[in-house]
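Can you read through this structure? Questions will come right after.
Excluded from the complex is one protein chain; the other protein chains are retained at their positions.
Think of it as A, B, C, D and E in the order they're written, each chain with its own count starting at 1.
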Amino acid sequence: MEYLTLQNIGLVTGFMLMLIGLYGALTQKNILRIIVAFTIFDAGLNLVIVALSYIKGRVAPIIDQTTGVTNLSEKFVDPIPQALVLTSIVIGVGVTGVMLTFALRMFKTRHSLDINDFKQTKW
Amino acid sequence: MVEIILYIAGGLILLGMLTALWRFVKGPSSADRIMAFDAMTVTSIALIALIAFFNNRIIYLDVALVYGLLSFTGVIVIARFLEKGL
Amino acid sequence: MIAIILAIVLGLVMISMAIAALTAYRVRAAVLASGIVSLIASIIYLLLAAPDVAMTEAAIGSGLTTIIFFYVLNKIRRSDV
Amino acid sequence: MNLKNVLQIFVLSYLTWLALNWSVHTDVLVTGAIISVLIAVLLCSQCSVLQEVRLTPKSFAYAFGFVGVFWIELFKSNFDVARRVLTPSLPINPGIVEVKTRLKSNIGKMLLANAITLTPGTLTVDILGDRMFIHWIDVSSTDINEATHAIVSKFEKYLEVMYG
Amino acid sequence: MEIRMLIGSIVTLIGAIFIFLGALGIVRMPDLYNRLQTGTKASTLGTILSIAGIGIINPEWAGKAFIIISFVMMTNPVSSHTLARGAHHIGIPLSDKTVIDKLQEAETEENKEDQI
Partner (left out) sequence: MYKNMFIILLLAGFGLLLGSFLLTHHEYLSLPQLPAYYADNTAPEVGAANVVTAVVVTYRGFDTLGEVTILFVAASLIAMFLKHSKAPRHDRHPRPSSVILSTSQKLLFPLIVLFGAYVFANGHLTPGGGFQGGAIIATGFLLLLMANPQAEFKHGLLNAIESISGTSYVIIGILGAILGLGFLDNRFISLGQLGTLFSAGAIPVIYSLIGLKVGAELSNILHHLNEVQNEE
């Protein structure tokens, strides 16, 4: 029962999402489905990092009337992983956009979405 | 007393979300799935407001505000995709 | 305690939606399922006391990523897309 | 670049800004004024929609009447639909009917369609000119005039004064 | 004080009940248009009532709650309308109980005029 904390639930969910996403990226044939699996992997990774920063009974690192201004290091959760994940999500959408346009370009040249049709190194 | 009523409300909202999820899994056409997605986003606004109340932080309501203003664009994009209007 | 039950239910939904995204017949259903994964992830971020990340996930992960996917799917009209 | 239009967009944005911040400090007022002016001046060509609003005392009174009627209808039809959902035999009688509207302006049509859509039981499917096609969960009449009377007219008489 | 909080929580509970009924409608109704009617609309009213209840419990939150309610009421009908229009255009079927479909007739009339 002592294993049933919010942090462990977040970690287990994130790990499961990462495994599912990795499995999908390795086994799918369709390029678009591979990209979907990548986004799922991304979501799981972000969830793991945020869950690692959580400390039981503490509040979000934003000062307002309910927190006061003293002894903040004993009230707040870790802010650094949150800042990292914030940047990671924004970069994730950029990378997804690049992958998708690349897939679109490949479809326009070959009229196929199967990853096995793109084995040549020069096209 | 107030908290117990709100717990029951939260349970009902979660149950509603799961019911909408059933339509998402089953939905015969894409439009049904999109509708279930829309219902889940609208429902999650209420869930976020309840979480904000239990944590006693007004700043959490900003997240609900984002969902309230932006969730409809996703539905519009998919609807226009279906009718080939993109 | 309530938060833990909520997190367990939402986590189970997330995992089942991720599996559904891999097994769906059409790509558009897979994209919608991954959108639901993002939607529920943002609620879990709120439970984990990270409202900044929740807002980013709401605006970008659940909104813009799905939108860009559908823009590209619009240009690739096939029977299985 | 119409001055009335710019002023209306400015007032709309400024009120929204004040409600979002929910404080009247000097810095909030100044920043809101700057941002609202930028939005109104730079983007006003995209949003010239409020010009059709009539700004008379009568239209304000009718706006309150519209909101009141709308909320009453919302609750009434919600309980009606809840009863239908809970009945095991599912007593529905759906269909798409055609109604006519007398409203001319675009924003009036939009508000009418949104009010119809937000009340459960009726859903605007399409608009072609002044013909509106409405999905109705309990079709009591397929005639245009009777359907118009049953669905549209209770909102229309308020909107007609506000927008013409 | 106590009375106000009780009223607020009961309003939230009514909203939650509406959300649940709307979700039930999504599962039970026979075709897409009826599901849109019961599901999305009832969920919208339920969300509005829930947020209004939260705003009644904490009066300092009333401004934000009002903004959320007005945004939801402005945006939600637009997406429902667009979805219904698109679905009718690509020919998602209506249920067997349907009495009449005037829009179909209007579209076929237009197509005839085009052909002539």
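We adopt the following convention: a residue touches a chain if its C-beta (ideal position, glycine included) is under 8 Å from a C-beta of that chain, and two chains touch if they have at least 3 such contacts.
This structure is a prediction, so every number in the text was calculated from the model and none was measured.
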Displayed chains contacted by the hidden chain, counting the whole assembly: A, B, C, D, E
Option touching the unshown chain, where D:90, D:107 or D:144 are the choices: D:107
Interface residues of chain A (partner: the chain not displayed): 5, 7-8, 11-12, 15, 18-19, 22-23, 26-27, 55-56, 60-64, 69, 72-76, 78-80, 82-83, 86-87, 89-91, 93-95, 97-98, 101-102, 104-105, 108
Residues belonging to chain C that touch the chain removed from view: 51-52, 54-56, 59-60, 63-64, 67-68, 71-72, 74-77
Residues of chain D in contact with the chain not shown: 9, 12-13, 16-17, 20-21, 25, 27-28, 31, 35-36, 39-40, 43, 46-50, 106-107, 109-110, 113-114, 124, 126-127
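What we mean here is this: only the chains that are shown with their structure count from here on.
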Between chain C and chain E, the fewest steps along chains that touch one another: 2
Which of B-C and A-C has more C-beta pairs touching across its chains: A-C
Chain nearest the overall C-alpha centroid of the shown protein atoms: B
Identity of the chain that, by mean CA position, is farthest from chain E: A
Where chain D and chain E are represented by their mean Cα positions, the distance between them in whole Å: 14
Approximate Å spacing (C-alpha centroids) for the pair chain A, chain B: 21
Centre-of-Cα separation between chain E and chain B, whole angstrom: 12
Shared-contact residues (touching 2 or more other chains) in chain D: none
Per-residue overlap in chain A, given as positions that touch at least 2 other chains: 59-60, 62
Pairs of chains found to touch, sorted by chain label: A-B, A-C, B-C, B-E, D-E
In the complex with chain E, residue positions of chain B that touch it: 1-2, 5-6, 8-10, 12-13, 15-17, 19-20, 22-23, 29, 31-32, 34-36, 38-39, 42-43, 45-46, 49-50, 52-53, 58, 61-62, 64-65, 68-69, 71-72, 75-76, 78-80, 82-83, 85
Touching residues (chain side chain C, partner chain A) in the complex: 3-4, 7-8, 11, 14-15, 18-19, 21-22, 27, 30-31, 34, 37-38, 41, 44-45, 47-53, 56-57, 60-61, 64-65, 68-69, 72-73, 75-76, 78, 80-81
Contact footprint of chain B on chain E as seen in their complex: 5-6, 8-10, 12-13, 15-17, 19-20, 22-24, 26-27, 32, 35-36, 39-40, 43-44, 46-47, 50-51, 54, 57-58, 60-61, 64-65, 67-68, 71-72, 75-76, 78-80, 82-83, 85-87, 89-90, 92
